[in-house]
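Only one protein chain is missing; all other protein chains are in place.
Here is chain A:
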Amino acid sequence: MSMMHNVSRAVHDRVNPAVVKTMYCNCEGAVNALAINRDSSLAVVAGRNVFKIFGIEDERFEEKMNLRVGRNVNLNFSASDVTWNQNDDNILASAATNGSVVVWDINRTTKSKQDYVFTDHNRTVNRVRFHENEVNLLLSGSQDGSMKLFDVRKRTVTTTFVSGSSVRDVQFCPSVFSYFHFAAADENGNIQIWDMRQPDRVQKQITAHSGPVFSIDWHPEDRNWIGTAGRDKSIKVWDLQRNKLLYTIHTVASVMRIRWRPQRRYHIASSSLLVDFSINIWNIQRPYIPFASFEEHKDVTTDIVWKKEDPHMFYSCSKDCTLYQHVFKDAKRPADHVTPSGIDMNLDYTVSHAHGERTLSTDKHSSGKLSIFHKKPSRSDHFTQAYSTLHVHNCNKHETSLSMDWFRDSAQRYLLKGFSLDKLCEQNAQVAESQGRYQVAQSWRMLMVLYSQSLYTAPQFRTLSMGSNSSEKTDADKGKKDAQKSDHQDSGNNEITSGSDDDSDKEIIKENLSSIARGQPSTEWDILFDQDQLTYDSLGDFDKGLQELTLPNEAFVPRHEIKEHPNPLDSMPNGHDSPTSANESEGNMQNLQHSSRSNVDEEVLVTFSNDMNVPNLGFSNHVVDMLYFYAEQGDVQTPVCMLLVLGQKNRPQIDIATQENWFMSYIDLLGRFKLWTISNDVIKMSYLPQISMMNQQSTRIPLHCSTCNKVLSRVGWLCDRCKTVINTCALCHHPVKGQYLWCQGCSHGGHLQHMSDWFSSRKFCPAGCGHMCEFT
């Protein structure tokens, strides 16, 4: 949007002569009012301590005259308003806070230019205006509730108009429309239209604002339009013919001044009474964002005057003691900087998007140099036609890459307790697999393999082998998937798994070597495993035999030293490649020894699975890595569920704060998906005190004694203060310690059994109160 505006600005502002520029001068005093003479060559500024005339040059303001001079500088020299006679360049009039209206003649030869002082008002005069055509007619509006028409030459008051309340502004109707009419604004929020010839009655009165009206301005082109502004922070445009409110602009602060922009039908300038120091030019057709704004002043802008018949220049004065000439090309365009767009995405990737529309052709590629020759829509047209469209993009259910269904599904279907670790892992792996999250499925299976506790029974072992088979299948699937869409996650998965495999291999080697150094009989595991692999197929027939096999206790005993050895299954896929040659012979010997001691091959399997029962630090590092890996991806569900499934015994060492963070995040997420039951399950299952505390809060409901209203601290049926047994049964008169049934109508009740017995045959309250209790 900004771009197109820049282009059109260049076109639109071309009419502006290049010589004029924004300039200012310091008036050495806070300025209340400003007026310029007929040919815009001189400007007068007036304030409490300043009354000066400046010449408006091309490059700067030049001080021509200081009117605040003389022997007796009194309140008559402090002006709240000033006006320049448009027919006689030498005559000025100012309104003073003491109620005087002072006429100045700058042609006087004396030092003081004061010509005459009218003292007919008894309170502050808020506004003075010369008539546009009548050289001698001066109109004033005062706080005392009256307006007076002065004849400057005769030095008399011709007419007095009485308004209901203090007059804040008076403005003559542009003489092209009416010679005799003027408008007045008062503190009660009314605007009045007067005819000078009829001082006895007001022509028209409109209640325009709630609160004082500070400024009114007749539209320079439309005879029926008048703008009003007031303390209620609004600018309004009225059609006087039809008594109708046409436009309203709500601004941020009380409005001090409004001035229609010449030759721009819909533009009006405004300044604020407080808070906001800038001058805003509004297009009344778009009442929300200023069309242009000028932010040069550092204090409240007190008056605005447009250069005659020039929409590109205006003058302003301010409490910050400056007089400014503003040039439109230096204006700020607030609309160019607003964000034309809003976007948000909810849980299911439903994206709602609001965007500012451009109704006019704005192809930025074609609007380069050529645009000057095309008739471009004016900036103003662009400006007023701003609107936004709101679209909601619903994500298609089939778009699996953009769906949180897996999260809901997993949260609901994951088994976290109640079964053996194997069962849980297998189930969860299947859940993950059914969602196409093969990596997660694989991880669950790895956990199962790593921590399985029941490998020594053959059927379980079968399951294991099936598990690994299916995970191989998964790998194949994955490969296919990779080929299809080369999903980064899957490839990452491959990397990760293979990476960790390598790691574990290395580690095993290290372990092996160190074990050898310690002289422990350790290194046969790889080889053993090899043998397992080799023998396993052939072992298939032995299934029955294995099942029935009762294990000799001795087989376990010598294995105790090998507790800390890495799990051979870690290296399962790469078992063959393990460089174990160095200790092969020794291992073989060991193996031989073992074999000789335990005469069947199956024995080897058994010892191997026995080793699995013992928590094994060698791989818990990798499990930690894996949990972190998922957490780093933003999938907090997987590590939390894995932690829960692993349980107390197998839980890897992770910083408690991190675990808490994962749990809290997961619980938050579940809440977000409104899966409160599951979230509560997780809280319940959690082993972290910080988490499990969460549903221990606000679970206490204090009971109060029915007679003294004291909280029952000890038991629910005896009040410690009044020593009375409360909640007695209406039938047996014993205290009710269990379930208490009572009627909400008469509040009598008692033991559940007694009550149901009673009401099985009767309708009325057992206490004898006569209430017909409803027992259902």
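Keep this in mind: a residue touches a chain if its C-beta (ideal position, glycine included) is under 8 Å from a C-beta of that chain, and two chains touch if they have at least 3 such contacts; residues count from 1.
Here, contacts and distances are computed from a predicted model.
Not shown: a single chain whose UniProt protein name, out of "General transcription and DNA repair factor IIH", "Ribosomal RNA-processing protein 42", "Nucleoporin SEH1" or "Interleukin 20 receptor subunit beta", is "Nucleoporin SEH1". Within the whole complex, the absent chain has one touching residue among A:661, A:677, A:696 or A:756, and that is A:661. Considering the whole complex, the residue from A:59, A:309 or A:344 that touches the absent chain is A:344. Note on the undisplayed chain: of the listed residues A:388, A:713 or A:747, the one touching it is A:388.
The omitted chain makes contact with just one of the residues A:669, A:683, A:743 or A:773: A:669. Seen from chain A, the chain kept out of the figure touches residues 1-3, 233, 250-252, 275, 286, 288-289, 337-356, 386-396, 399, 401-402, 404, 407, 488-489, 492, 628, 630-636, 639, 655, 657-658, 660-662, 664-665, 668-669, 672-674.
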